[in-house]
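Report on the following structure.
Every protein chain of the complex appears in place save one, which is left out.
In this document, chain identifiers A, B and C correspond to the written order of the chains, with residue numbering beginning at 1 in each.
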Amino acid sequence: MRSYEVKNRTKTKDIKALRLITAIKTPYLPDGRFDLEAYDDLINLQIVQGAEAVIVGGTTGEGQLMSWDEHIMLIGHTVNCFGASIKVIGNTGSNSTREAIHATEQGFAVGMHAALHINPYYGKTSINGMISHFESVLPMGPTILYNVPSRTGQDIPPSVVQSLAKSPNFAGIKECMGHDRVKQYTSGGIVVWSGNDDECHDSRWNFGATGVISVTSNLVPGLMRELMFRGKYPSLNLKLMPLIKWLFEEPNPIALNTALAQLGVVRPVFRLPYVPLPHPKRVQFVKIVQELGREHFVGDKEVQALDDDDFILVGRY
Amino acid sequence: MRSYEVKNRTKTKDIKALRLITAIKTPYLPDGRFDLEAYDDLINLQIVQGAEAVIVGGTTGEGQLMSWDEHIMLIGHTVNCFGASIKVIGNTGSNSTREAIHATEQGFAVGMHAALHINPYYGKTSINGMISHFESVLPMGPTILYNVPSRTGQDIPPSVVQSLAKSPNFAGIKECMGHDRVKQYTSGGIVVWSGNDDECHDSRWNFGATGVISVTSNLVPGLMRELMFRGKYPSLNLKLMPLIKWLFEEPNPIALNTALAQLGVVRPVFRLPYVPLPHPKRVQFVKIVQELGREHFVGDKEVQALDDDDFILVGRY
Amino acid sequence: MRSYEVKNRTKTKDIKALRLITAIKTPYLPDGRFDLEAYDDLINLQIVQGAEAVIVGGTTGEGQLMSWDEHIMLIGHTVNCFGASIKVIGNTGSNSTREAIHATEQGFAVGMHAALHINPYYGKTSINGMISHFESVLPMGPTILYNVPSRTGQDIPPSVVQSLAKSPNFAGIKECMGHDRVKQYTSGGIVVWSGNDDECHDSRWNFGATGVISVTSNLVPGLMRELMFRGKYPSLNLKLMPLIKWLFEEPNPIALNTALAQLGVVRPVFRLPYVPLPHPKRVQFVKIVQELGREHFVGDKEVQALDDDDFILVGRY
Partner (left out) sequence: MRSYEVKNRTKTKDIKALRLITAIKTPYLPDGRFDLEAYDDLINLQIVQGAEAVIVGGTTGEGQLMSWDEHIMLIGHTVNCFGASIKVIGNTGSNSTREAIHATEQGFAVGMHAALHINPYYGKTSINGMISHFESVLPMGPTILYNVPSRTGQDIPPSVVQSLAKSPNFAGIKECMGHDRVKQYTSGGIVVWSGNDDECHDSRWNFGATGVISVTSNLVPGLMRELMFRGKYPSLNLKLMPLIKWLFEEPNPIALNTALAQLGVVRPVFRLPYVPLPHPKRVQFVKIVQELGREHFVGDKEVQALDDDDFILVGRY
């Protein structure tokens, strides 16, 4: 299903150069379908405020709650509308090799610039199985690996990464295992994006990381841009910590979803199994916004705590 | 799922102006998946030789043999690679209103310029049901209706078309019911594309049709371009008749699939229930090509009769 | 995917012996999902009043508006709940050979007793293609062909039927082409079920048909049982004609759906593109019920004309 015509066929080195990649939120209509107007606004804000790429349908974007046809449509939509202004990285990974192959073929066919690939979570597999899994999709185009053992239950060991890094399509790894692992890779010439917003400043400036694949940048893209581009900036990093901590007290994207609704940039609609943060946490977010300054956050409505009744939770969609 | 960002959002009047629209063939790999490289070559040939639009996944393109995710992917792919050079019209119609709604939303989201909509074939419905069906999808974007009772078992009567024509998204109708019906519409200001290649010259020049949605233009796009653009040209029309007759002796796209394989521009792979024309018919095609001139046909390999063993038929894919 | 364990593996001759087969209605909940409680009641009524088999997801049961997973689930459900009391024939046909193969494998795996197979409608194909299509599914189990050119746009010619009839899995044909065609088959030993309720009495008693695959028996199973079992019974046939005519004035199952809602045995929910018959037709049905006698119809609520507002039409489900 390869095609030579793929427009703007991205070179791996262009992916390697990205510093600020936002794992973009997927907003919903009250019936649970995608709210593409709100989505387009979110992407526009990312472009205007300096993000260089988005992950479409990552764990933050709730790819795990999409059907594959929704997921590929969203990738194609993003490419079609914004592909000239921002790199579009599709999270076409899966714990099923079949699904990863199918989605990655389709994602590149509709123009995504790179794929994000997770190791087989939940079902897990052996090291040889993991390598076979990644080798099934790596030939298709520029690829970022994603290592997050707290979600997958299984570490991608450096030996696997180093072996896959020989492929010309290997762009780098989104790594959540901390500075030592980051340094181990970057000292060997492997591109790393931090997968932990609270560590990304230090990973970038002290341990050789190229940048971050960020959740926080959904909210404050401009500040995250400064954090990744302006050189060491510990005071900003410190200033962001309360926000980042608040964001990850519950499994992501629960707090992010709540925050974006409070900022008035997405409707307060949750696809189960996600539910909003409770009211006291929402009040806390209002304060965080006021302290950091509303102007740094996306949107221009007043931040609100919202009532429990404002939220819509959907199980069938 | 509406979006204001859809790139190159096409105006209905731009669709109304199209004269040569090719119902493009979908080529396959030996395992039955799409052969996107061959597909891209076919589209390029259409662009170079003057087609202004393609129908993706029409009956000619075997949309009826695609899963919806394949279908939407192909639309997104075509937009992404060629959308700046040629209009992409997705056949997102279905006999199931649910499927038509879902596919049309997704098709416009990935950037298609217009939708082609058939009335509910096989299951059929009442006139009121037909109107409800079309009204479920018409608000989504520029729309071409498709009337082909020999396939659907049910005529879309003029009263329905005239009622739907009031919508600003109504672009026109692909009509297969002959010159009288064409004239009835065009005299009332409704745009018509002929759905019958053997009638399209006369429909265009004598009965007010705007153009054709053509199968034959897969093979000889340049000649079909002349037929639609150069003014009355009965000698060319006559010259094309043997080819057109040959193309429709069996249900389309059987002959087209066979011909494109014989011309060496697609692999000789058929998705069942389609099977190649028998050898004597293939020999006949070689003669037709020689008589019309190989240079008018797509591709540059020698036309071949092929052996029965050259063809691959796939039922599981 | 074959299995030797399939419980109650039905012999083709047991299928051949069936006289009254009901193309069962699929009832819906207000959100468009299946109403399995109402469905189970309908099946129970069929069993009690003498139907010997049901077609699940036929055109009457709106298989064309189901996703395949819904369709196979409904077959599995019917087998699981009623398979010991009534034969379950799954309409696993499709105009896509791939889909027909997949659905038929799955249908037999979940225990259906026979498959109903249509020729490729809408897309159509050549005679050789038609044969290849049927031969892809015939080896899987007992099979009934279905010929209804008014829906498919293409006749299955006797030569094809006679050729397929050699398979030990060929049970017979549901034929809508009239008495002559019926006689042609039955005189050659091919089992025929009439596909036209208005002709079924004569087809059965004068032209050798084994029975009927009936729409009308959804409403009056007991009377249809008499028509197929008691010997020539022209007075009953005549008495049923107004009901049968009323049922087929619009494409089936529009009138059937309306009637069952009026009888109070299903909720007045329509999946588009079907919409209820207009009020005057519904008043007509009330009269027909009164004339034939309410006691012959399924259910025990009073028949009602219903208001337009009582009906729910669903496009997304």
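Here is the rule we use: a residue touches a chain if its C-beta (ideal position, glycine included) is under 8 Å from a C-beta of that chain, and two chains touch if they have at least 3 such contacts.
Remember, it's a predicted structure, so these values are computed and weren't measured experimentally.
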Original post:
What are the shown chains that the left-out chain touches?
Top reply: A, C
Original post:
Taking the entire complex into account, which one of C:81, C:127 or C:292 touches the absent chain?
Top reply: C:81
Subject >> Residue touching the undisplayed chain, where the options are A:183, A:239, A:271 or A:294 >> reply: A:271
**OP:** Would you indicate which residue among A:212, A:254, A:269 or A:289 is in contact with the undisplayed chain?
**Re:** A:254
**OP:** From the listed residues A:97, A:162 or A:304, report the one that touches the chain absent from this view.
**Re:** A:97
Original post:
For chain C, which residues lie in contact with the unshown chain of the complex?
Top reply: 1-7, 29, 33-37, 39-40, 43-44, 68-69, 72-74, 76-77, 79-83, 106, 109-111
**OP:** Using the touch rule from the top, list residues of chain A that touch the missing partner.
**Re:** 32, 59, 62, 64-65, 95-98, 101-102, 120-126, 128-130, 132-133, 136, 149-154, 250-251, 254, 271-275, 277-278, 313, 315-317
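Just so it is clear, only the chains that are shown with their structure count from here on.
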Original post:
With chain centres set to the mean of the C-alpha atoms, which chain is at the far end from chain C?
Top reply: A
Subject >> Size of the rotation, in steps of 5 degrees, that lays the CA trace of chain B over chain C >> reply: 180
Subject >> Whole-Å gap separating chain A and chain C, where each centre is the average of the chain's CA atoms >> reply: 50
**OP:** Report the inter-chain centroid distance for chain B and chain C in whole angstrom, where each centroid is the mean of the CA atoms.
**Re:** 34
Original post:
What is the distance in Å between the mean C-alpha positions of chain A and chain B?
Top reply: 39
Original post:
Which residues of chain A are in contact with two or more other chains?
Top reply: none
